[in-house]
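Omission of a single protein chain aside, the complex is shown with its protein chains in their original locations.
The block that comes next holds chain A.
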Amino acid sequence: MSPSVPLQEMIRAIRSARTQCEERGVIQRECAAIRAQFRQVDNGARSHNLAKLLYVHMLGYPAHFGQMECVRMIASPRYSEKRVGYLGAMMLLDEKQDASLLITNSIKNDLSHSNQYVQSLALCTLACMGSAEMCRDLAPEIDRLLRASNSYIKKKAALCAVHIVRKVQDLGELFAPAARSLLSEKNHGVLHGAVVLITELCERNPETLERFRKTVPDLVQIMKGLVISGYSPEHDVAGISDPFLQVRILRLLRILGRNNEAASDAMNDLLAQVATNTDSTKTVGNAVLYETVLTVLDIKSESGLRVLAVNILGRFLLNNDRNIRYIAMTSLQRIVGTDHNAVQRHRGTIVDCLKDQDASVKRRALELSLALVSASNIRSMMKELLLFLSSCPPELRAQAASGIFYAAERYAPSQRWHIDTILHVLTTAGGDVRDETVPNLIQLITNASELHCYTVHKLYRALLNDISQQSLVQVACWCIGEYGDLLLRGECQETEPAQVTEDDVLDALETVLQSHMSSPATRGFALTATMKLSTRILDNVDVIHVGYEFSSALSLKLQQRAVEYNALFRKYDHMRAAVLERMPVIEKNSPGHTNGESAGEPMKEIQPPKVKQGEPLLPQQPANQVCDLLGLLGGSEEPLQPSPAPGLSLNTASTAGGDLLDLLGGLEPTPPAPVTVYEKDGVTLTLSCEKQSDSVLTVTLTASNSTDSDMSSFTLQAAVPKSVQLHMKAPSGDFLPARGAAKVTQMVVLNNPNKVNLKMRIRVSYTSQGSAFQDTVQIDSFPGLSAAGH
């Protein structure tokens, strides 16, 4: 076929342009010429011009002015013009353009054209850019072509129908019968189209899926024919007969066999046959095997067949071709949940793939390896994973680190191993770990109390080595602060003894504080650690100077901390020891909890003070507690003379955290237990009150009924001295069931601005067994009021 000379000349001209600017110039000139030509009447060169425009469009220049020309060309009787016109329509028009609707009529006409190549153009264009409206319009035509035309048109009509169904799902019903009958065709192109169409119909409509299950035997037959048949030159690809069709049939079988025993049984033998007979030396054979494996694993196949499938994947893992290894791992990843043991058998090969050169393969191997970690192989797997971490590409580091942490958490054989592993990760890839790692590790360390000495020695040494990994430095500082005394003791069972002096430790912390590599958070850790050491180290109290520098630090948090610590040395030196006491074991929180809150435990209830209330005390907390403390103390005039009880607990060194809260507990009024104020005829009335502020008191009255009969219309009325304001809230109800089954509560808000002696008279009235009862009770003392020293 002779090429278009004008088109090729233009292309040559554009290519010879040496700069972008020059190229733009050429194109502008050409486009102007093309536009002029479009406006003329038919001049026989239309197809050249449109072709030129399409080339320009491919280079990325605007070509929308060619849209109408496409419409005109499509309507032309000349095949050459139609051909380029339709091509233009596919390139320039899409369903969003208005012009696309204009070609609907042309397409309709061309679908019934006498020449099959014209029909083919129309079908192709419709399948490429047909909008929903066009599809609805032309669907009946397509159905007609599906039934009565030659193979060439049938196969195109089938794919056109697929496009229509994707655009307008309801039309699926229209094509189902024709699709069914197409399965008996011999032509591979038509068969392929039919299988694709049936696949599409089944995926969109479960009822259709049910109906098409009956075709499983036919599909099995066709497949068998392909697999067993001799050499067919038309369809042979490297010894496989029509692999494209085979793969499509396998995929349809997968959909039909899914969740259905009968269908799965019917295809069992075939799948076994394909799996064993397909030649796997070339990619094409492996493509078919791959699809077979996917199908076997997805349907309800026999266990023997499943094992066969997994073994094929195992063989793929050993293939020289990187692509095959890659897809093997993708598939194994999908089934590692369900067929875990089968995949475990190939663990060795998978771990080897961690060392592959290719980044995609590495990534897959990492994901799969992490999925294969279990309690029995944790030690060996972790060795490999840590090795991988030290040499893995940067984009995989974060994933590897978090995967390792997760695995370590689940399967750690011992605490020491766990801590070692985390430390190893922090040293290797500290910059890529998540933020929660630091508190998690600290919590882990506090829990492993017998390893404190070992841990602090190890961390100290790590700190001396390298202070650039922030997470590691933070943990190290925290540990040195907490367990500095253990560090100075020098001997440790698990590591070699090292003589560490106080100066060494302080120097190390000072280095961290001064280093430009340390982030403000890290500096905060170091500062706190230094402060803590002041209570653990006996001599060196010129630590105090460190604080001064940072009172003018740029970071607000750091500044605040420094100022507080300075205050701790100056004004509140006597509290320092208690405030900086060793922290309690942090209890494990689930990841959902936020710092500083325990779900469901109101912080106000501080009776009786338990160590549990210390949770979760995270490293930042001591400073905050100090801050709170100072805030509270700062509020009152006298420096720390609240009551003898807190003062006493300061000097007793008992389990730490509880002390801190005892301090707070002593200063805040504890809500006292409810007091029974009335008990008569089975009616019990209890009263509890809570101070809201200086003059406002909330009183809660609770009534219960211990008789055998219910009480209805239960009401409480209250009266108070004149200057007191009373506000009764709505009661919870007025029905008191017998035998204390339920209570009635009534809240009363009292405002006593003149601070007179508070008294309240309460009238109780109710109906029981048909008769009305009434009584009055006077309350002279309110629990909890006197204790606050009002």
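We adopt the following convention: a contact is a pair of C-beta atoms (placed from the backbone, for glycine too) under 8 Å apart; a residue touches a chain by one contact, two chains touch by 3 or more; residues count from 1.
Rule of thumb we're sticking to: contacts and distances are computed from a predicted model.
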item: Omitted chain (choose from "TMM27 protein", "Cytosolic Fe-S cluster assembly factor nubp1", "NSE3 homolog, SMC5-SMC6 complex component" or "AP complex subunit sigma") - UniProt protein name; value: "AP complex subunit sigma"
item: Touch criterion as defined above, residue of A:R72, A:K108 or A:R322 at the omitted chain; value: A:R322
item: Residue of A:I27, A:L54, A:V351 or A:L697 touching the missing chain in the full complex; value: A:L54
item: Which of A:L159, A:V296 or A:V764 contacts the chain that the document leaves out; value: A:L159
item: Residue among A:R18, A:R39 or A:K96 touching the omitted chain; value: A:K96
item: Residues belonging to chain A that touch the chain removed from view; value: 1-4, 7-8, 11, 15, 44, 47-48, 51, 54-55, 58-60, 78-80, 83-84, 87, 90, 94-96, 115, 117, 120, 123-124, 127-129, 152, 155-156, 159-160, 162-163, 166, 169, 188-189, 192-193, 196, 199-200, 202-207, 209-210, 233-235, 237, 242-245, 247-248, 251, 254-255, 258-259, 283-284, 286-287, 290-291, 294, 322-324, 326-327, 357-361
